[in-house]
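A single protein chain has been omitted; all remaining protein chains appear in their positions.
Labels for the chains are A and B, by order of writing; each one numbers its residues from 1.
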Amino acid sequence: MWVSRPRWRGRVPAMEVTGWLRAWPLYRQLTGDDRLGRGVAVRSRRTEDLVARTDEADSVVRSVCPYCAVGCGQRVYTQDGQVTQIEGDPDSPISRGRLCPKGAASKNLVTSPLRQTKVRYRRPFGTGWEELDLDTAMEMIADRVLAARRDGWEDADPDGRPLNRTTGIASLGGATLDNEENYLIKKLFTALGAIQVENQARI
Amino acid sequence: MITERSRLLGSLDPAAGSGYVEPPPRVGFFTDTSICIGCKACEVACKEWNGIPQDGIELTGMSYDNSVGLGASTWRHVAFIEQRVAAPGAGGDETGVRWLMSSDVCKHCTSAACLDVCPTGSLLRTELGTVVVQDDICNGCGYCIPACPYGVIDQRRSPDGDRNVGLAQKCTLCYDRTGAGLEPACAKACPTDSIQFGSLDELRKRAAGRVGALRAAGVADARLYGEDPADGVGGAGSLFLLLDDPEVYGLPPDPVCTTRDLPAMWRRAAVAAATMAAVTAFAFLGSRS
Partner (left out) sequence: MNADCIIIQGSNMAEAHPVGFQWVVEAKLRGAKVIHIDPRFTRTSALADTFVPIRAGTDIAFLGGVINHVLSNDLDFREYVVAYTNAATIVSERFADTEDLDGLFSGFDPASRTYDESSWQYAGNEDAGGDSEETGARRQVASALQHESHGPGIDSEVERDETLQHPRCVFQILKRHFARYTPEMVERVCGVPAEQLLEVAKAWAAASGRERTTTLVYSVGWTQHSTGVQYIRTGTILQLLLGNMGRPGGGILALRGHASIQGSTDIPTLFNLLPGYLPMPHVAQHERFDDWIGAIRHGDQKGFWGGAPAYATSLLKAWWGDAATVDNDFAYGYLPRISGDHGTYRQVLDMIDGRIKGYFLLGQNPAVGSAHGKAQRLGMANLDWLVVRDLFEIESATFWKDGPEVATGEIVPEECRTEVFLLPAASHVEKEGTFTQTQRMLQWREKAVEPPGDCRSELWFFFHLGRLVRERLAGSQDGRDRPLLDLTWDYPVHGRHDEPSADAVLREVNGFDLVTGRPLASSGELRADGSTAGGCWIYTGVYAGGVNQAARRRPGSEQDWVAAEWGWVWPANRRILYNRASADPEGRPWSERKAYVWWDDELGRWTGHDVPDFQVDKPPWYRPPPGATGAEALAGDDPFIMQGDGKGWLFVPTGLVDGPLPTHYEPAESPLPNRLYGQQSNPTRVVYERADNPRNPSPPDEHREVFPFVFTTSRLTEHHTSGAMSRTLGYLAELQPAMFVEVSPALARERGLEHLGWATIVTARSAIEARVLVTDRLRPLRVDGRPVHQVWLPYHWGVGSGLTTGDSANDLMGVSLDPNVLIQDSKVGTCDVQPGRRPTGPALLDLVAGYRTRAGVASMAPERIVTAEQGRG
């Protein structure tokens, strides 16, 4: 582990010269120890001000990589409400701060310009997407869930044994979701009588 | 062989030779290719941290290497080399296969030609002994590009709108991170610790120990690359443990700091110019006769 040390801050020997002159690389090159102009003499303002953006983060939270099931620890750095860096959590006894290319691309995943951030709707027989308000979409989906539930409802099997279910609704997914989410999914679908609930674990 | 004179007045400690008073220990990379799994986490972590643009979605057919080589937008590059080898128990038939993987990076040379030729002072030797491009100084003249004996540094040409298009770009050894006490992004991410970061003295010891262990275990071809202070670049700040000849990995077997012979070259150039002038004059005179 690399040990933190204060950044070297251009320890140019003190001289009685004006600031603007001292900031001029050629002056520093000719008067300092770096006669070839490869080191202290040529350090730019931006170089002097360089800081790691993780040091400027407003917050850092503990997370877990969303790809495979190894469960590597991640630290998520944010600034002004934006994710600025995601990297391995060195405290994790599972991953010890390391990430694979996918884990290392997590910020790319979260901030990708290809991400969908608006509801898109395709009406039956439609040839393109339309926009739809999220609340409207939720109301429409609730209506359709109840209709499909009703259409596929089965009270009992041919022998009269209770079924209390609908085969009108199916669902696939969950392996990339949280336990709490899977719990609510299973709980709601079961209460709806929807039994056709599956996820990647079957695949 | 590097001599003091041929180093353009440089000193053995590159930071001290660049005006840093009591610099911290020189740092670098040790890349142990014998435990590289070719996952390319180093390439991605480097791009994520440094905001390097994506540079081409093109299948190359060079095994699993689709980044091709180091460049302005690829500061870590994993080479994949598929070799036929004798299969165990097959009577020496070359039916077995060996798959070498190695993550290449800027060598942060002790004698860095890119630094020597840079007319603007954009290329900088840091107090850590590393070599970085200062984006706010670089004017894109491109002199550094042919100067690098490894073909590491290059001018960024795309995408349009990228703030560093036109500038020379290469690995900074995450100068911003190391200043904050962090490892470079590639070394931090590397799943198997194939890429290690630290003080060069410590890494040299680790590398020597590892190559010794591999040889003792019968891996006769294990060797170090870039660790010799007597090589053509005065030793590199990035050491590699290789399992085959450097050229197999696309590394020059005998890299030479292109400015090493600069003083001698100037002398020879002067002689050549004089000779040319004489020959021209002679030819001119001759044609007249």
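Here is the rule we go by: contacts are C-beta pairs under 8 Å (C-beta built on N, C-alpha and C of every residue); 3 or more make two chains touch, one makes a residue touch a chain.
Because the structure is predicted, anything quoted here is derived from the model rather than measured.
One chain is missing from the display, and on subunit B it is touched by residues 35, 37-41, 43-44, 47-48, 53-59, 61, 63-64, 66-67, 82, 84, 88-89, 95, 97-101, 191-193.
Contact between subunit A and the absent chain runs through residues 59, 61-73, 76, 78, 81-83, 86, 90-96, 98-106, 108-110, 112, 114-129, 132, 134, 137-148, 151-153, 155, 157, 161-188, 190-203.
Here, only the chains that are shown with their structure count from here on.
Centre to centre, using the average C-alpha position, subunit A and subunit B are separated by 33 Å.
On the side of subunit B, the complex with subunit A involves touching residues 8-10, 15, 17-21, 23-24, 27, 39-41, 43-45, 48-49, 115-116, 121-128, 132, 134-137, 175-183, 185, 188-191, 193, 197-198.
Across the interface of their complex, subunit B is touched by residues 1-5, 7-8, 11-12, 25, 29, 32-47, 50-55, 85-88, 97-101, 103-105, 107-108 of subunit A.
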